[in-house]
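Here's the structure we're looking at; comments come further down.
So, chain A:
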Amino acid sequence: MSSIIIIAITAIVVLYLGLYKVKSALLPVSVLGLLGAAASLVCVWDKNISYFNDMLVFNNYAIAFSILLIATTILIFLLSGNYFEKISSNVAEYYTILLFALSGGVVMVSFQNMSMLFIGIEILSVSMYIMAGIKKTDSASNEAALKYFLMGSFATGILLFGIALIYGATGSFNLVQIAGKASEQPLLFYAGVIFMLIAMTFKVGVAPFHFWTPDVYQGAPTLVSSFMSTVVKTAGFAAFLRLFGSAFTSVPAIWTVTLVVMVVLTLLIGNITAAFQQNVKRMLAYSSISHAGYMLIAILLLGQASPNAILIYSVAYSIASVASFGVMVAVKEQKGSDDLSAFNGLGRTNPVLAFVMTVALCSLGGIPLTAGFFGKFYIFGVAIAANYTWLIAIAVLMAAVGIYYYFKVIIAMYLRESENSESIQLSLAYKFVLIFCIMITILLGIAPALITNIL
Partner candidate 1 sequence: MSETLNYWLVIVGILFVLLNIAAFLIWVERRMLALWQDRLGPNRAGPFGLLIILADTLKLFFKEDWIPPFADRHVFVIAPAVIVISVLLSFAIIPFAPAIQIVDLNIGLLFFLGMSSLGVYSIVLGGWASNNKYSLLGALRGASQMISYEVFMGLSLMGVVMLSGSFSLRTIVEAQKDYWFVLLQPVGFVIFFIAGIAETHRLPFDIPEAESELVAGFHSEYSGMKFGMFFIGEYLGITLISSITVALFFGGWLGPAFLPPLAWFAIKTAGFILFFILLRASLPRPRYDQLMEYGWKILLPLTLLNLLVTGGIILFLNQP
Partner candidate 2 sequence: MTITQSLFYFLAFVAIFSSLLVVTAKNPIHSVLYLILTFFTLTGEYILLNAQFIGIVNIIVYAGAIMVLFLFVIMLLNLNVESEPQKTNLMKFIGIITGGIGLVVLTAALKSTDPSNTVVIQEVDMGLVKNLGQVLFKEFLLPFEIVSILFLSAMVGAVLLARKETK
């Protein structure tokens, strides 16, 4: 709870700093505020505090995901450097809106009451609609914002409808009470569950509700896309699991069939479409759809290991995504494009960047010795425990397709010649973030036990 307050206050302070034109203080203040918020979360570890009639419950699950969200945001902020200043002079507002979005994310991972879930999702989504459209003169950015807004608000409507039906069936918004009264009005309850399932899968971008993802990720400014594909997605999955893992466990049959179809569709569409992309940003957008498919497996087969599997996968995926998007921002800034050809010869001109990208992509692809391998490993572990071997077969096959298109970038970097041989200059903070991400990725790839048993 105190972390939400700290984040919101930091956002307002940053807004005022922007008003008084203290540009240089924006980043340090934001990062300090976020560190404070993370520290306040660490302090309540294992305490399981609930706030205001069980509106929010900060159990270890919520704290772990909140810290992950905050850490990812700090990394993205450190990457931002003067990225936002190139878009417009209103930099403070960007930090503010991202901070607000983060507070919505923290609400989403810690909710215990459907009303908080709704508000958290709305705070996060509304902030993201705005951030997607901040390049006001760029029509791709405008299109992204409008598309995201229209589809997102439609999904929110469906979410509300689902909440209303479930309230009608159980007479409560509280997850525990809902779980207890699930069988009182079964059909009404099922209809509500299906509506909420649709809304949640939309918010995390799962097929067949994925159509907004590629356009929005490509149209939005790259750093915003990285925020969307990490913080928004992680918060979405954490909320998804929290909702379905506690409130709807008593009626799995009604939604597992639907979800299995979605998982298979997502894995197929995400990976196969990504393989055909020539633009790296769009490829990462499709690959983020496919990652949503893997994470969905853990929700589909709810078990003891599910929260842990999702956490590990989110950590690996977030860190690797931040690194790969970071490299992409740097390349785009120098070459003016994020097509595959822009990466040609990066291995010779910028060995460090190329190495960072390679490790990040390997982690996304699930190559051993990177964190991503253990992410997939634990997800598949959940599936094996539930005897879904055929699903694993599809998932592994699709992971192979994933490795194919990730390696397209790696091959371009190391085996193709580039037109110019200028190397890209990076600021210290930028280098620190990239190296830090890689260290974490490799560290977790070697010693996953650091986070496997914390939940």
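Throughout what follows, a contact is a pair of C-beta atoms (placed from the backbone, for glycine too) under 8 Å apart; a residue touches a chain by one contact, two chains touch by 3 or more; residues count from 1.
In picking the candidates, the idea was that all candidates are chains of the complex that A comes from, given by their letters.
The structure presented is a predicted model; accordingly, all values stated were derived computationally and were not measured.
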Which of 1 or 2 touches chain A - same complex, any copy:
2
Sort out for me which residues of chain A touch candidate 2 in the complex.
4, 8, 12, 15, 51-53, 55-56, 88-90, 93, 96-97, 100-101, 103-104, 107, 113, 115-116, 119, 122-123, 126-127, 129-130, 133-134, 136, 165, 167-169, 171, 184-188, 190-191, 194
